[in-house]
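Here's a slice of the assembly, chains where they normally sit.
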């Protein structure tokens, strides 16, 4: 078993309404030091050792992310503890 | 150097015409502007000559209750008691194929802004969906995205969904149809139209910031500019091909609606225009063309979401949730205050002038200097060849008489089961369960009714009803009668709910106008619809034409979606759909 | 309408993106009480006798439903007033906001079916001893609209045990699935809960959409609005 993390973010030229709303909330609640917020998705996968990088790339681009508006990054994690 | 006008969709003679109008080579920004505004979608260049038939068949009597008709953002009908209704159906077909969720979502957003721009409060939405075969692989990608996009946007906006259609056919496999309709209500005295009059009045852009989304086609200009001269202000040389999709922000739109209605209520605008397809290109040229003078826009005042956007990109951006208003100088402050209350970005980006020109500057440099009508209204008009397809006779000759009919009880039972479980006839609850039909508390009829019915306001019993219909297969067989059939069905569905039909809108979805057979379908359908309306005595108040719906060389089934608007003076007298509400009911068949 | 009823004033908060404020206000007026519009950016509750946090998609439901609104200026005033006994009702998005603001325990999460669901839903009124439910008879079953994408109530086991033990489960989903029953995977079929003293209450379904059979499935929702008026008149 291996642990893989996939981060999916909205392409930078495309509107991220969630990030925009969070930035607004930070401003209203007295946190002026924030210049930008972008919200993405984070996937924690537990995969069999047989799963190749190519297979990971395929599922990221077809299932986890929408290539039309998002980009992604795949990272194999050291076995150990969960990410949080 | 040759300008990339072909990549922008302009034909050789159209480009020549632009050079003649201007007496010079157009700038990039002008080229971007003309190319979108002269596109089929914005200019109706192939359908205009046929749509004129609606004008010829609409009598003064039919027109008597029409406060605004074809040519405005949406038709407006006086429904009595000081109330008026505006309604329209628009297509968002291609974007919904590329990116189903966002395509459908922004389709809803666009039609709602159209209605809002008339000075009306949007009160209900509808959606007419046509997909490829239910069991085709790509349908599984397209359907859930589109349905949740319509729901996701409409639900967050707080507009009840009061009806629509779902239809499956192989011809839509590579080209689903996503049509969205909206109804708005207003006091008849409060109607607003899109125009920029009064020299010295300010032009205010408000709503979301302008970004690189939905720029798609115009990216050819960016790369072109760079090989030319390095500093045209358009970001990095390596800017990748920009996406042609837009992402909707329904929350921003909801706020925009409330903000705009407060602006209307305080009487702060002269004219107003939504930003839809073609973004600022469309809004500025249409506002100026409908006004009585000219307009000056300072493009550097447009608040941007991306750095280094070129003038052409700013003008072409289809960033959603934006509106453009013309405001007298004494009301600018009050206008900006309302926007501030709703945390809506608002900026004065220009001024109405008496120059008769639309002049747009960017960093003190003139990037557009055109007669606005040449962009917005006097685009090319085509009288395309029309030819009844050769296969039409064979198609019509192929009647159902050759089909085997159920003979035994068993066979009859199987036929009934096969029919009610088929994708085109089964329950639509899988769709309508994802749509809020209750919000705002004025929904009197929605699914499973044949028409949706909305109470106009809490302190009135007046109601407006709407049904939309289209039988694409029948229209394929006979486009003239197919359109009439759709009209008659929508008309009956409105009557069934208890309302009296008053007006008609349409969304004409067809294949390529360059195919004479498709042009024949379009022309027949328009004539059928117009003649049908003349018989029924209700006018077509507006509509939408969507062409080039095809996969490869194969056109979709011709799909003129017809919407009929009705009025009921007391919603408590509505008729509920369905039989068997109570034991002992009598079933009566009307008609032949 | 008695003048005492006319004297009852119930606040209805509007955040950017709130949708069902018009409906909540209409339901309040239906009882003869006055609906007072409260704005998210104000800290003044205008002396109202009770507050309704209505449904909708405040701030687009972005981040987590209710998360951004819970930090609004008006909510600080609501939290203070609630501590002093002001009755507060959260409906749908209002439920999400009250949990995010810490006025009620647990959280409301994405439906287990992941989709937005709109249907007429049967509920059992589990506790008729609160200021928001006193008009219902014990064990009443009511039919009201349900419409949300994030309606799954989740809480720690000990919180759940406490809620159940103290009779703080106010409404429960009932009926046979799939067209009825638990629509979203809520723990213990919970549709609504309340504070220990019953004055802070919330539910996912929409009583304000069930005040007139013309525009809703029933008028079963009216009981909640008459209940609060009763309690205000008793004082």
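Lettered A, B and C in written order, each chain numbered from 1.
One rule holds for everything that comes next: contacts are C-beta pairs under 8 Å (C-beta built on N, C-alpha and C of every residue); 3 or more make two chains touch, one makes a residue touch a chain.
Source: prediction; values computed, not measured.
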Stoichiometry of the full complex in this file, given that only one copy per chain type appears: A x2, B x1, C x1
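Please note the rule applied: only the chains that are shown with their structure count from here on.
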Distance from the mean Cα position of subunit C to that of subunit B, given in whole angstrom: 37
Residues of subunit B engaged with two or more neighbouring chains: 249, 251-252, 343
Sequence positions of subunit A contacting 2 or more other chains: 17, 21, 24
Footprint of subunit A on subunit B - complex, ascending: 98-99, 102, 208, 211-213, 242-243, 245-249, 251-252, 305-306, 319-320, 343
Subunit A residues within the subunit B interface of the complex: 10-11, 13-17, 20-21, 24, 66, 68-69
Residues of subunit A touching subunit C in the complex: 17-18, 21-22, 24-25, 28-29, 39
